[in-house]
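In this view, the complex is presented without one of its protein chains, the others remaining in place.
In order of appearance the chains are A and B, and numbering begins at 1 in each one.
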Amino acid sequence: MSRRRKVAIWLLVLGALHGVVLCAGFFAPYDPVEQDRKSPYLPPMRLHFVDMRGQFHLRPFVYVLQLRPASFDQYVEDTTRPRPLKFFTFGDRYRLLGFLPSRLHFFGAGDERIYLLGTDAFGRDQLSRLLFGGQVSLLAGLLGAGFTLLIGWCIGAAAGYYGGWRDDLLMRVAELFLALPWLYLLFAIRAFLPLTVNPLQAFFLIVAVIAAVGWARPARLVRGIVLSAKERDFVRAARGFGASHLYLLRRHILPETSSVLLTQAAILIPQYVLAEMTLSFLGLGVPEPVPSWGNLLSNLQQYSVLVSYWWMYLPALIMVPFFLGYLGLASALQERAEAYKIQRRSFGSLA
Amino acid sequence: MELLLKVENLVKRYARRNFAGARQEFLALDGVSFAVSAGTTLAIVGESGSGKSTLASCIACLETPTSGNLWFEGTNLVQAAERELRKIRPRIQLIFPDPASSLSARWPVFGILVEPLVLQGKLNRNEMKKRGFSLLERVGLSPDIAWRPPSELSGGQRQRLAIARALALDPVLLILDEALSALDCSVQAQIANLLLELQSSLTMTLLFITHDLTMAAHLADEIAVMSHGRIIEHGPSAEVLRNPRQEATRQLLAAVPRLPRAPLPAAQQ
Partner (left out) sequence: MMRYLLRRLAHAFLLVIGVSILAFLFTTLAPGNYFDEMRLNPQIAPETLVALRTQYQLNRPLPVRYASWVNSVLHGEMGFSFAYNTSVAPLLLLRAKNTLILTVTATLLAWAIALPLGVWSAERLGQFPDRLISWSTAALLVVPDLALALGLLVLALRTGWFPTGGMASVDFESLSSLNKIRDLALHMALPVATLVLSALPLLVRHVRAAVADVLDAPFLLAAEGHGIPRRTLLFRYALPAANPLVSLFGFSIGALLSGSLLVEVVMSWPGLGPFLLEAILARDIYVVIGGVLFSTIFLVAGNFLADMLLYWVDPRIRSASTPG
């Protein structure tokens, strides 16, 4: 398979995954903050296609859950009350992509509540919270990675191009940032910022903090590329035509950094999403009631929850397909960069 | 004939850090002095590591010498400000040893060719197109390679392209840093003849850097021999070839493979 096709496929996969999260309002049946105090810690409702009489239905359905007699948190399916799934139904109001008001949902069960991934202590639908939480976590990761790469790019390019004492100074500072284990640095920065903030501020705070932590490694990589590109003959030739520094950077040197930046992006984004999850899990990130993948897991710190309600663990695994997608993308990009390098090297040796 | 270029006591020192962190210094040019008259060809000959390429870079204003003077058309290049240098650089053009690395792999042939014109910004698109094609013709390249990537050209074609590009801004001094060394023998001859022809028709001054003494004699009026960052011998080519005074020059002569005495073959058809 051609390398370009590989990259395209992974991009498609990631695009689909992100797309579902982007349209969380559509795919999620309910509002993530809506509580249902009558149904705390409901286990996930199983989808059935064959009913009690052995008849196959094309439309999947679930059974309403009832409390087992003489128990306060054990549920059984009430097989006398099947509830079919309805697709493309109208339900709670939401804003698609943040601004289009809509009431159309991918699926629902009419007036009945359907919980495909169970509920939490407040009876909130975990599936909806998972989808909306993804918006927060993924956005934090994407924005954070974007800013880090921007900062690292600028600093690395400056260090590599100007060289001399500027290069030494910038790289020493980068070493400082690299000398700290990243989670400790993240904590330290977060420590020195206000603890009680509203969810929106908390979000931007996290993004800023995450972005401030990781610029050093991309900066070093970009610096290396700029340093070697600067000495390439075609760059020197352009200088010979009277090119200004800005022109050289813009037209010749910085385009060389594009492949490294893309690969770094594919590597950093999942790490940053994970960083947000870690912060929120520990209570230093996005606060309740706004869902994020991290704070969906935070009540798992109570062992009783961890043991009794297994579906609360699921958000921990939601990163796996995303990680997989980004890993595949990063590998495919690295392969392409290697191949291009080899191609260029052999181009140079032809006489 | 007036002097176009006068080099006085040029010194260039490099400071490096090796990967254990220790500082090491390297003296590339150790007080080089010579002069070139307008319209002539000077060949600078020496073995690898003698400092020839450093000299070329310094004259082309791509490196700053550590000390000394470099007089070009009345200006001292060593002391000129960056803005002044930017205006002077187009008048001194450098052709690099490796034809592939001096051409950006990402652009098509025509883009590479007109880049100097684009940088100068004095011509409009049509004028640039005309000039580009006329340059291609001048160096003997066919116009239908204009939109190919440089990887599809042969070594000789790439070097012609590099020369065409260098000519775009009408330089008065053309420096050829081992420009023929990477090419096959027959192609070397072709390009050498092209250069001679261009020099006479465009009245340029050529600075020809090479380790091939025979080629130097064929192309240049004067030869300067470099060794360990210094000029050890300088004189008219015939003189230097017949009566080499320094041991190093004799060794260079001895290194050239002996072929029957005959003029170099003209361009192959």
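The rule is short, and it goes like this: a contact is a pair of C-beta atoms (placed from the backbone, for glycine too) under 8 Å apart; a residue touches a chain by one contact, two chains touch by 3 or more.
Note that the structure is predicted; figures quoted are calculated from it, not measured.
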item: Sole contact to the chain not displayed, among A:Leu14, A:Ala109, A:Met171 or A:Leu185; value: A:Leu185
item: Among A:Val64, A:Ala121, A:Leu282 or A:Ala337, the residue in touch with the chain that has been omitted; value: A:Leu282
item: Positions on chain A contacted by the hidden chain, ascending; value: 172, 175-176, 178-185, 187-195, 274, 277-278, 281-284, 297, 300-301, 303, 306-307, 310, 313, 316-317, 319-320, 323-324, 327
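What we mean here is this: only the chains that are shown with their structure count from here on.
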item: Gap in Å, rounded to a whole number, between the CA centres of chain B and chain A; value: 54
item: Complex interface listing, chain A residues touching chain B; value: 232-234, 236-244, 247, 252, 255, 344, 347-351
item: Residue numbers on chain B that touch chain A, as the complex places them; value: 57, 60-62, 86-87, 89-90, 92-94, 96, 98, 100-106, 115-116, 119-120, 151, 154-155, 162, 165, 168-169, 182-184
